[in-house]
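Yeah, one chain of the complex is gone here, protein chain that is, but the others are all in their spots.
For chain A:
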Amino acid sequence: MESESTTSSAQVNGNLAQTVADLSKHMLELDEDDDLEVFSKDALINQYKLEEQDIKDVFITVDCPENHVTSIETFVTYRVITKTTRSEFDSSEYEVRRRYQDFLWLKGKLEEAHPTLIINPLPEKFVMKGMMERFNDDFIETRRKALHKFVNRIADHPILSFNEDFKVFLTAQAWELASHKKQGPGLLSRMGETVRAVAASVRGVQNRPEEFTAMNDYVETFSQKMGMLDKIAQRIVKEQKEYLEGMKECGPVYTLWSGSEDQLVEPLKAIAGCIDNCCKVTEEQVAGLSENQVPILHEYVLCAETLKAVLRRRDNIQAEYESKVDALASKKADKENLKHTDLSFVFGGFLGKNTEEAKQQKEQRLDCEMKELKEEIGRLEDKVECANNTLKVDWERWKRNMQSDVKSAFVDMADTNMNYYKKCLAIWESFLTSQKTDVHLEKDTDS
């Protein structure tokens, strides 16, 4: 980003600029990962200027699923084509093939790097019905669409789209990706992370800010309601399909009947025709609902789980900070206690040790530990503040996206249903006009 925008931002948000500068200094020190770019000043400022800048400069398509068979396994790969004008990318166009596992890896890396950013969910890994379902055309198509959405959302995200792993994902050839995956924090350090996270969650957070409690409540209800809407939408599709199956049996019966009649042949055949046409329209409607509305609702059910995880991670970060604060407090208390007579030192004196010296040693040690803790607390405090801020901003962004997605899903549903009824109306009206003309004809022949 140009320095002008940096300065103007700093002028507008005086304190903010200072905080930004402090934060970025700390981030550069602590991060072991390669994606330092993410925590660069520029990226942070991008985040605060969200509404002003929404230029899409990375375009990705996911298509052409293909089966691959090796001696060990069979899997599907998808073609990922990226077109971009960004300078960070060496070329303006890339084409690679990725399998589901690769998407999963990407998501993991993004979550690791940005624990409090909301990353839209991937389609589900397993299908209940059994292994062979994985290769069913409909399933693959649904998955492909979801994967396409997934990468595009990351590309649209002001912070995530600059993530280094994301870039590698889009550009690296298969063997390059494989070797890149092997880098990064080793197993032990990752284990350490997990242990700390578990410890933090067990400890629990003590002073959760009000707004995050509100977010938690919201997510609980949202998750519940989305789950219900997802079920309702799927149930409607199921019932409509069964209705269609029943309707399909009607037309042939009318046709059969027309075979026994003489005067009624024409209207009976016409009705059969209308019913068959309505069946076709119904099929279109069911397809429309299944392809547009149902997947969106389902995605947001998964999203709710993502939100819960994000809130948990934020809590853990705060809990970790709080634990260090507690540790510091207890060390301070220890130092205070040193000022008063400690019997152990007196006993030490009896054994020939210099009481004063021992005390001093201990005091020095405590001071050293406290200094370390203070530094760590400073770092964690920044981490908490950064996490909170990124979450808050991303929350707003997520909510906006959610509203827009949900709105379009339901507007689509209304459109699909409206078109369905309009087409059926036209079919039945044409039947009526055809019958009325027959009546006129009959009258003519009589006279």
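To be clear about the criterion, a contact is a pair of C-beta atoms (placed from the backbone, for glycine too) under 8 Å apart; a residue touches a chain by one contact, two chains touch by 3 or more; residues count from 1.
Everything below uses one rule, namely that contacts and distances are computed from a predicted model.
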{"item": "The complex's invisible chain, by UniProt name, from \"Signal peptidase complex subunit 1\", \"EF-hand domain-containing protein\", \"Histidine-containing phosphotransfer protein\" or \"Sorting nexin-4-like isoform X1\"", "value": "\"Sorting nexin-4-like isoform X1\""}
{"item": "Listed residues A:H68, A:K225 or A:K280, member touching the removed chain", "value": "A:K225"}
{"item": "Per the touch definition above, residue among A:S71, A:S87, A:N207 or A:Q263 touching the missing chain", "value": "A:Q263"}
{"item": "Contact partner of the left-out chain, one of A:E176, A:E249 or A:E284", "value": "A:E249"}
{"item": "Residues belonging to chain A that touch the chain removed from view", "value": "217-218, 221-222, 225, 228-229, 232, 235-236, 239-240, 242-243, 245-247, 249-250, 253-254, 256-257, 259-261, 263-264, 267-268, 271, 274, 403, 406-407, 410-411, 414-415, 417-418, 420-422, 424-425, 428-429, 431-432, 435"}
